[in-house]
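With one protein chain removed, the remaining protein chains of the complex are shown where they sit.
Labels A and B are assigned to the chains in the order they are written; within every chain, residues are numbered from 1.
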Amino acid sequence: MSLISMEFLLFVILAAAGYYWIPEKYQWVWLLAFSYIYYVSGGIRVTCFLVFTTFTSWAAAAWMEQAAERIKDKKKARQAKRRILALALVLNFGVLGALKYTNFAIDTVNSLFGAEFGSLKLLLPLGISFYTFQSMGYILDVYWGRAKAEHNLFRFALFVSFFPQILQGPIGRYDSLSQQFYAPHAFSWERSQRAFLRILWGYFKKMVIADNAVIFVDAIFGHPDIYDGLGIVGVLAYSVQLYCDFSGGMDVVIGVAELFGIRLDENFKRPYFAVSITDFWHRWHITLGTWMKDYVFYPVSLSGWMKSFSKFAKKTFGKQTGRTLPICLANLIVFLVVGIWHGAAWKFIIYGLYNGLIIAFSGLMAPSYRKWKTALHISDDSPGFHLFQIVRTFLLVNISWFFDRAEDVETAFLMMKNTLTHFNLRQMLEPGIEIGEASGTTYTLAALGVIIAGCLLLFAVSVLEEQGKDLAEIFSRQHWLLKGAVYLGLLLLLPALGQPSGEAGGFIYAQF
Amino acid sequence: MEKLIEILEEIQPDADYDTCETLIDDGILDSFAILSIVSELQDEFDIVITPADIIPDNFNSAKALWAMVERLQEE
Partner (left out) sequence: MHSFKKILLLIAGVLAVFAVNFGLNYGLIPYSYVRIMMHQIKTQEYDTLILGTSHGLNGISPKVMEEKTGKKTMNLCLGGEYPRDAYYLLKLACEKSIPEVVVYELDPGYFCTPEGQRGDFNRIFYEMPLSRTKVEYFLAKEAELDFRAALFPWFYYRNQFRNAKEIIAVKQGEDYKNYGAEAFQNEGQSYADGFLRNTPVPGMKQEELTLWEEDERNKDSFQYFEKLVSFCRKQGIELLAVTMPVPREALEKYGENFQQADEFFSEYFKGLGVEYKNYNRKGQEIKDFDDSLNAFTDYEGHMNFQQAEVFSAQLAEDFFEEKKE
């Protein structure tokens, strides 16, 4: 059930209407039922995987808690918990890895050793990486004593399967979500209006901006030989598409959850205003970033072997570098994982490492930067320097998008090279090789105009939000006639200016 | 406590550690800084910091950090 399908709208309306009609103490049961209907509508077989993760996570957490109470000796108790944790992690990440990476492994073995193993047809349950990450985060929280184990299997099942977020996140945390799920929620006009605006805005970003940008992205990245002069247009269009597709989807998801009185974590905070790659990852797919930080970066950094490496590094390279080096290494590991998470292909591994290397490099160089800035009298607060940082970061991010979107590593490099050497905007108007031919939609100036107008609107909204204004709140105080006009306008713009959202009607991140 | 402030100032000089209580919430300490501090604290005070200890409550102020160090020294 895609987020843009008719059935999804009807499903949400039905779920929300019933939610406020039944007694409040059963609201979470209602949500659980609808979440499972949602998931089962995507296939019974894939639901088995969801049930598996739900059950093993629930059982592992309860078991750990029981072990801690039963075993008096602290050290032994810790060992027991550790074994349970390891088992649950291996089982769940094992399933995720097997489903997502078996074919990549087969291909790699084939190309390395000239073998000819056939690839397997594997099921990929909807949102498997999102719900697996969410559940594993919970187990680790219980292991570290940050969260209490949930005893009621059904309550826990709602945390894993909550339907708005299961498809493409945000990756939630048990402590914040559990409090909301099981609390009573009374209907609120204000909240519903806010949610409705958020949903419309999300569809606008997806259908009007992202889906118009797709025309250019698909044409240029699909035919880098024909459009060799347009690499820069392609990558800019992709940066627009990816942001509007993913964050637009998030707006819909967060808005739908808000209809039920559930506040999900924000996943985007105006990423293209970031002043560094580190800052970018604090603003882009935030819940993945914090998940990686809490459950991969810190544990790896604080692990025993990392400590030994730290001692060795401090002796060899001096105190400061020796201290930073292990952190850089842990950071590289995190981004390797982020890269692999994006997909089973070398280009994604390079995409991840590229991000990791930049962050590691600026981490190592931080003390030197500080000295240089003092020497050159550059202040972090000056508008000029701030703008320089934003532009520099945007450029670095766009380089990474080449790896993300191009067919393979080779094409990515070729396109980047062509961008510098063959730049030729006139190709956009050359007859015969119309952009968009490949995607079935012919390139029109109108599409370009829509993208630009849409981006200007998005930019204006982002600037205001960056200044800390709560636009939805300001909007809610306007006259009802103005509000009605905005709702109606946004709604009609979806068909008037939007493009059909591809054959599958899906979002880029819905397949992870 | 003095030693702690010394470490903090060496790693991230642009902050007032005597009064600031939002080192994490306001993003003054990023994850690199946090781990650098952890690394120094472990060496200096001979303690073991685990991922479970890395929560905002323990890092938001110099006072909180010192409380954590003292607690871990006792264990």
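The criterion applied here is as follows: contacts are C-beta pairs under 8 Å (C-beta built on N, C-alpha and C of every residue); 3 or more make two chains touch, one makes a residue touch a chain.
Keep in mind that what you see is a predicted model, and the values were worked out from it rather than measured.
Engineer: Based on the whole assembly, the unshown chain contacts which displayed chains?
Structural biologist: A
Engineer: Among the options A:A59, A:I226, A:L491 or A:I508, which residue touches the chain absent from this view?
Structural biologist: A:L491
Engineer: Which residue among A:S178, A:N212 or A:S501 touches the omitted chain?
Structural biologist: The missing chain is touched by A:S501.
Engineer: Across the whole complex, list the residues on chain A that are touched by the chain not included here.
Structural biologist: Answer for chain A: residues 4-10, 189, 207, 480, 484, 487-488, 491-492, 494-496, 498, 500-501, 503-505 touch the chain left out.
Methods note: only the chains that are shown with their structure count from here on.
Engineer: Taking the touch rule as given, give the residues of chain A at its contact with chain B in the complex, in rising order.
Structural biologist: 140, 144-146, 278, 282, 293-294, 297-299, 301-302, 307, 310, 323-324, 326-327, 330-331, 363, 366, 370
Engineer: Provide the residue numbers of chain B that touch chain A in the complex, in ascending order.
Structural biologist: Listed in rising order, the residues are 13, 27, 30-32, 35-36, 38-40, 42, 49-52, 54-55.
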